[in-house]
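Let me begin by handing over the structure; questions about it come next.
The other protein chains are all here in position, but one chain of the complex has been omitted.
Up next, chain A:
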Amino acid sequence: MAVNYSAKEEADGHPSGGVGVPGGGAVGSGGGGGAVKTRKPDNTAFKQQRLPAWQPILTAGTVLPAFFIIGLIFIPIGIGIFVTSNNIREYEIDYTGTEPSSPCNKCLNVSWDSTPPCTCTINFTLEHSFESNVFMYYGLSNFYQNHRRYVKSRDDSQLNGDNSSLLNPSKECEPYRTNEDKPIAPCGAIANSMFNDTLELYRIDNDTRTPITLIKKGIAWWTDKNVKFRNPTGDGNNLTALFQGTTKPVNWPKPVYMLDSEPDNNGFINEDFIVWMRTAALPTFRKLYRLIERKNNLQPTLQAGNYSLDIAYNYPVHSFDGRKRMILSTISWMGGKNPFLGIAYITVGSICFFLGVVLLIIHHKYGNRNTSADIPN
C-alpha cells in the first residue's frame, strides 16, 4: 500500500485573538461588537484543513506486497488449523431411533416423565483409539433453542439465588412461571425442557462390559457455576428447605434440589442444568455431557474396540422431527473437529496469492503510467 506522508508545512497558529463569531445579526446589527477584534480565522493546520495526512492510493503497484503477505500468512495458518483439526478424533452416534432397525425405535414416542424410563442400548466400534481426554456430548438437531420466546423464558435472578425471585419469578417465565399457584423453580421454558436422557458408556471387551467413568463436573463454565448460578441462600444447606414453597417444572420428574446427590452439584448449580441453560446458538448443536479423563500416559483414554451406549430415553424429539446424538470427541486448542476454518484459511490465502499475481501482471502492464500524471487519451 502506498504510503505518502504528505507533510505539508504546518503553519503556526496565528497569534491574533479568537475567531470572531461570524454571522451578521438582524437588521441594524451594525452596532455590534465593542472591542476591536479581527475576524480573521486562525491559520492552523486543522482549521485550514492542512493536517498532515496519510493518503493511500490504491494501485496495483502499491498494494502488491499486501496481497502476497496476506497469502503467505494465511496459507500456513490454514494448514496448521487443518492439521490440528484432522488430528482430532470424533465419533458420533445418532440414537433418535427413527429407523425401525434402531434399538431405540421403541422409545420413539416417549413422554417427558415416563416411568420407568425407556432404555435402549447401542453398540458401536471405535476404529481408532482416542489418545487424550475425551469429551462426551449429546447433540440435538432441529431443536430451536434459540427461539426468541424460548430464549427469554428464564429468570436469571432466580437462578442467581435471589430469594424474592425464587418465590416470585419474572413474568418472562410465563406460562412456566407458576404451577398450581406455586412458583416454579427454575421457572421458564428453557428449564422446563431440560435434556433428561441418561447416557452411560461401556467398553465391551470380550463380552465384558466395563463401565467407563464419566465425570460430570467441570463441564460448565467456571463463571456460570460459581457466579451466575447460585442456590437460594438461607439457614442451613438443606436445599429441600431452601426450595420450600416452590414447585418443580412441569416436565421434570423430580424437583431441582434432587438433580444430583452431591450438594455442590445440586439445585441451580447442577452442571447439567447450567449447560442446558446456556442456550445454543444454532438449531443443530451439541452440549457437553460428560468428561472422560485420561488415566495414565500409557493407555489411551478410549482404546479402539467395541463399546456400548446405554440410554435412558426420556427426551421426546420425534414430535418436532428432532434428532439426538451422542458424540465422543477429543479437543485441541481450537476446540472440536472443524475442517472449515483450516480450509477457509488456505483458500483465502491462495486467492490472495493469486490476486497478487494478477496485480503483478497488471502492474507490469499498466502500472507505469500512473506514476506520472499522464492521461490516457
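Convention: a residue touches a chain if its C-beta (ideal position, glycine included) is under 8 Å from a C-beta of that chain, and two chains touch if they have at least 3 such contacts; residues count from 1.
To be clear about the criterion, contacts and distances are computed from a predicted model.
Remark: of the listed names "Coatomer subunit gamma", "LicD/FKTN/FKRP nucleotidyltransferase domain-containing protein", "glutathione transferase" or "Phospholipid-transporting ATPase", the one matching the undisplayed chain in UniProt is "Phospholipid-transporting ATPase".
Screening A:Y95, A:F130, A:F143 or A:Y307 against the full complex identifies A:F143 as the residue touching the chain left out. Among A:F68, A:Y202 or A:W221, the one in contact with the hidden chain is A:W221. Touch with the hidden chain on the side of chain A covers residues 4, 6, 14, 16, 19, 21-34, 36, 38-43, 47-49, 51-61, 63, 70, 74, 77, 81, 137, 139, 143-153, 155-157, 160, 162, 170, 172, 174-176, 189, 192-193, 221, 223-224, 227-228, 251, 275, 278-288, 319-321, 333-336, 338, 340-341, 344-345, 348, 351-352, 355, 359, 362-363, 366-367, 370-375, 377.
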